[in-house]
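Every protein chain of the complex appears in place save one, which is left out.
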Amino acid sequence: MSENSILPDHTTVTAKTMDCDEDDLFEFRDEFAGWLRVNAPGKPAFPLPETFMEVGTDEQFDFLSDWQRSVYEAGYLGVSWPQEYGGRGLPVEFQNAIDLEMIHQNVPIMFNTIGLAWAGPLILDIGSERQKKQYIRRILTAEDVWCQGFSEPGAGSDLANIRTVAVRDGENWRINGSKIWTTLGSYADHMILLAQGDSGAARYKGLNFLLVPMESEGIEVRKIRKMTGEHGFCEVFFNDVFVPKDCLIGQELGGWQVAMRTLTYERGAAGGQASMHTGTRIESSLMIEAATRAEFDGGPALEEPLICDELVRLLIEERANLLHESRKRHSALAGPYPTAIDMSHKLRWTEWNRRLQRLAVELQGLEGSLYLEDPDALDGGAWQRGYLNSFAATIGGGPSEIQSNILAERVLGLPKG
Amino acid sequence: MSENSILPDHTTVTAKTMDCDEDDLFEFRDEFAGWLRVNAPGKPAFPLPETFMEVGTDEQFDFLSDWQRSVYEAGYLGVSWPQEYGGRGLPVEFQNAIDLEMIHQNVPIMFNTIGLAWAGPLILDIGSERQKKQYIRRILTAEDVWCQGFSEPGAGSDLANIRTVAVRDGENWRINGSKIWTTLGSYADHMILLAQGDSGAARYKGLNFLLVPMESEGIEVRKIRKMTGEHGFCEVFFNDVFVPKDCLIGQELGGWQVAMRTLTYERGAAGGQASMHTGTRIESSLMIEAATRAEFDGGPALEEPLICDELVRLLIEERANLLHESRKRHSALAGPYPTAIDMSHKLRWTEWNRRLQRLAVELQGLEGSLYLEDPDALDGGAWQRGYLNSFAATIGGGPSEIQSNILAERVLGLPKG
Amino acid sequence: MSDDRATAITFSDEQRLLLEQSERFARNRSGFESVRKRIAAKDDIDRSIWQDIVAMGWANLLVPVAYGGSGLRVDALVPIVESAGRHLLASPLISTALATQLLVDAGSRGQKEMWLPQVGSGSVATTALCEPGGSWALTEPRLQAQCSNGIVRLSGTKIHVRDAKEAQFLIVSAMLDGQPALVVVERAYLRENSLRSQIVLDETQRCYTVSFEEVEVPATMVLDGGDVVEALCALERTGELLFSAEMAGGLGGALALLVNHLTTREAFGGPIGRFQALKHATVDILLDFEAARSLVYGAGTTIASSPGKAASEIATRMAKAHTSDAFVHACDRTIQFHGGLGFTYECNAQLFLRRAMWSQAVFGSAKYHRQKLAPLLLS
Partner (left out) sequence: MSDDRATAITFSDEQRLLLEQSERFARNRSGFESVRKRIAAKDDIDRSIWQDIVAMGWANLLVPVAYGGSGLRVDALVPIVESAGRHLLASPLISTALATQLLVDAGSRGQKEMWLPQVGSGSVATTALCEPGGSWALTEPRLQAQCSNGIVRLSGTKIHVRDAKEAQFLIVSAMLDGQPALVVVERAYLRENSLRSQIVLDETQRCYTVSFEEVEVPATMVLDGGDVVEALCALERTGELLFSAEMAGGLGGALALLVNHLTTREAFGGPIGRFQALKHATVDILLDFEAARSLVYGAGTTIASSPGKAASEIATRMAKAHTSDAFVHACDRTIQFHGGLGFTYECNAQLFLRRAMWSQAVFGSAKYHRQKLAPLLLS
């Protein structure tokens, strides 16, 4: 809860404002919307994951790989990434417009999230020329799927307390230890790994940050069952795993700074992601549409004043969250807390989503007690599952409580706890 | 916020359970209800204080003194205090029954609160025989009005940090310093005072707890204006004030333990108060009655579903709070957290009251913007004032945030922060 | 609060003994491992647990003495159900109790003689009252019953019938000649394949949709010893009370799990329970839990001492409104504060959350009851 108290100052993020033409954006989004209407895939026979954390079967994996590749090949993924590595070099607002339209049309997610939103931006920011050339384009095409190795059993949000070690051994790093909550761990080609170096330095001062090929000998992957009952992430064990020296990114023993920078992408604070359509939220219109089909105490759910009111509150909150994206582009309107909007992105959307999903269950009345694959469940129980899955985002990548600490200290300047 | 982390263990309170006959209680309450219907005073021409913290004028003071004395003389105040000092020696439930009936009939408060609920129980618990004889009966008759000197400018809830000193000087204590938020300070005959002794010991280890006559030379009292615009409490300055040695209560330099014990009375955790009808809460039926006269957007406030719902929530909470008093008497139903009900008494009722009063303003619609003495204001603006005054109880006597800490640590056993 | 008795709780020595006994029983027989075994089990009920429940006399607590039972009032069940809820103990006790109450309230002497003694000897029974559309008010069933030549023919479907597969008889609400009626359907009268297992959030539950299409029973199985609408209203109250009691127990179980986690899980150099944000949120849950218990035992007192229909309705609806929201909220926070672990199937927090979500949906959610309470309290 006070992890932030030891953050180096340079990880403080200032809002990026770029005044780009609203009309160009709308036009671009319209063009993409048209492409989507023709090219978005139909609903497959199997259930699709709502977030990248829920990819549990081969058919889901293949379907989402194909879909991401086709979006990329049509020119709509990584549009704000540099052209020389496979992007289109457009302002980040264009990527945001694409994400919003994907959410709006409720198309399948861009599932290679760790690559698109964590590893990719990181490599572009501080990677070597070799690393950029080798990895970036393949992230967009989904040829390389990435996973993340930060959390460990027993460490939770306390990243400085990790015990996996990566020490020099000739021209290699030798890795021992284990990681947990590794989304896509059983499918990934690469992992971003945080581990203790051999400095003997305590906690956050002695970490290394590595890009690790998952096919390396000595890596074992075990699937974890989620509370939804489905699979979706893994535990990864390292037993004398050797990887080449140049898998390091950032300075040796500078892994903590690299990790903190990486978390700012995830928090939505830094921009630079190739896509944020990773399914951590849905658009309220989808939920309202479902609600029109729901019965509460034998009548339409949307005729119950208390349900309507809770929904109206969520709609106001959603509207504010969407307006933020436009307001933050006007630097004059960004003060007096210019980093607030970006730094709170994850907290706002993930908590909103949790409450929306919970209401979506409650408004089903008696049928809200049903679950996945019951034939009478509204939308096959997707809202029940959606509520359970919502915790992945309120917990993962720094739980909401830590997000609040960070906002208090870095945006409001409140003293460390 | 972590004041509790240095509490001595012996202040931990265990719930007192006494199985007394429910029917006797009802009968006693009925008898008192009958007495009240005959003897409760009519509404005076001037506004009456809602809590003891709002006594601001002489006519209010005289009225409330007379009223308290008449309740005592009829045999309904301090009924659970020992007979030899002026009480009736009945189980505490009888006093609770009286308090509930007074709240129910909305009669004026028992205003000598510091005497009835703090100093009185304290003196009965640990005072000398002389102190019991001298003070207890006069607290009940309101011949002696008491005030409290804990808080200091700049110290707030951090009682261990007080700077007023009370050092030995021959057969006397010499007192220098100042106290703030002293309710009834300008009317009081005695003060319970917490001050640093001359031990040189840091913070909570070197405190003295004194019973100080307010007529002592060198005491100056200055009134403070509350946010309601009214007066009600004072700042008290001590300039070489001498009081006799036997004004000490408890051990010399043991003032912290005495203060902590005193706070448990205030928190409602320890029982022993002669009356809790000090006006920190009202009964919801009064608010509902007012609501029937309120207009919201041109119609009856109680026809607005969202207002009704918030009110229903508060009524459920009130019902639970009232049921607690009965449940805690059944020791079998007290577990697994037997001290929870008593220790949370203040937190539950004061926060409930704050929300109730706020809703009472909101449901007046446009007229909720009016204030005291506007002729169009519902009940003369009493609800607006009630909301503003509600903070006296959520802040005073240990703010809600500290109450929560105490509950977390002492009831749930969570580690100190 | 003009009715002082509404805020008094009576709790007899008998109830105290039942509380101690049931708490011990549930703790011993329903540890988390047992719960998980139960979830994975093929059988709908754990026979050994049910036999013990019957042996302890809990199954026929509500059966009048004249029919071989203990003749206690429904408040005697509250401590038992609370203990069961705390430990997620699964049994058909509530189903059977609700069916018993309908028989007692609406059955003739002969009908009581026929079915009540079965309960005492270990038969499972249940009620089939809810219908597609999910109305929580039970007094206007749409399932049709037609009587001719001494035969009643049913037509329609009931949903959310708990423990239907194990029940010896089901009490079904139906419209008969334009009036609500209750029909006892023994399991032999059900057609083949008329039961479909529902997939519900709480994996300890066994719920079914039951088709009564073309089911025919003798007209003597229509309960004719009491006012059916009154019996159904009373059943709503009892259902609200018992599920509130179970939820109050579950809320206590979730709180205990959370407190244990906060005091043992270490991060940033100490147990995470020292962080104020977690502390205060947990205190809120504690206060919700205390309120739940007071409302539940208060409602038990009110319903048992029968001080009028409105008072009981207020008391049980308040209990169900409060516990439904509070239990879900407590579990939601328990998951969140468990961090990554909380998100796994392995963590026991999900057992409580699924129970909470399931429970809020039966016998009316918080919003439903608050809406019903508004006119009762404010006019």
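Note that the chains are named A, B and C in the order they appear, and that numbering of residues resets to 1 at the start of each chain.
Simple rule for what comes next: a residue touches a chain if its C-beta (ideal position, glycine included) is under 8 Å from a C-beta of that chain, and two chains touch if they have at least 3 such contacts.
No experiment lies behind these values; they were computed from the predicted model shown.
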Checklist entry - Per the definition of touch given earlier, which of A:Val92, A:Ile126 or A:Leu302 contacts the omitted chain? => result A:Leu302
Next on the checklist: From the list A:Ile341, A:Ala382 or A:Ile395, pick the residue that touches the absent chain.
Outcome noted: A:Ile341
Item to check | Touching the absent chain when the full complex is considered, from B:Asp125, B:Asp158, B:Asp198 or B:Glu252 | outcome: B:Asp158
Next on the checklist: Going by the contact rule already stated, which one of B:Val165, B:Val221, B:Leu286 or B:Leu372 would touch the omitted chain in the full complex?
Outcome noted: B:Leu372
Checklist entry - What residue numbers in chain C mark contact with the hidden partner chain? => result 275-277, 279-280
Next on the checklist: List every residue of chain A that touches the chain not included in the displayed model.
Outcome noted: 1, 22, 26, 29, 100, 104, 283-285, 288, 291, 302, 305, 308-309, 311-313, 315-327, 330, 332-333, 336-337, 340-341, 344, 347-348, 401, 404-405, 407-409, 411-417
Checklist entry - What chain B residues would touch the chain not displayed? => result 1-3, 151, 155-158, 161, 180-181, 224-229, 295-299, 304-307, 354, 358, 361-362, 364-374, 376-377, 381, 384, 387-388, 391-392, 394-396, 399-401, 404
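As a working rule, only the chains that are shown with their structure count from here on.
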Item to check | Taking each chain's C-alpha mean as its centre, the one farthest from chain B | outcome: A
Checklist outcome for this item: Note: chain C sits from chain B at a C-alpha centroid distance in Å of 42
Checklist entry - Distance-wise, how many Å sit between the C-alpha centres of chain A and chain B, to the nearest whole number? => result 51
Checklist entry - Tell me, which residues of chain C touch at least two other chains? => result 275, 278, 370-371
Checklist entry - What parts of chain A, by residue number, touch at least two of the other chains? => result 305-306
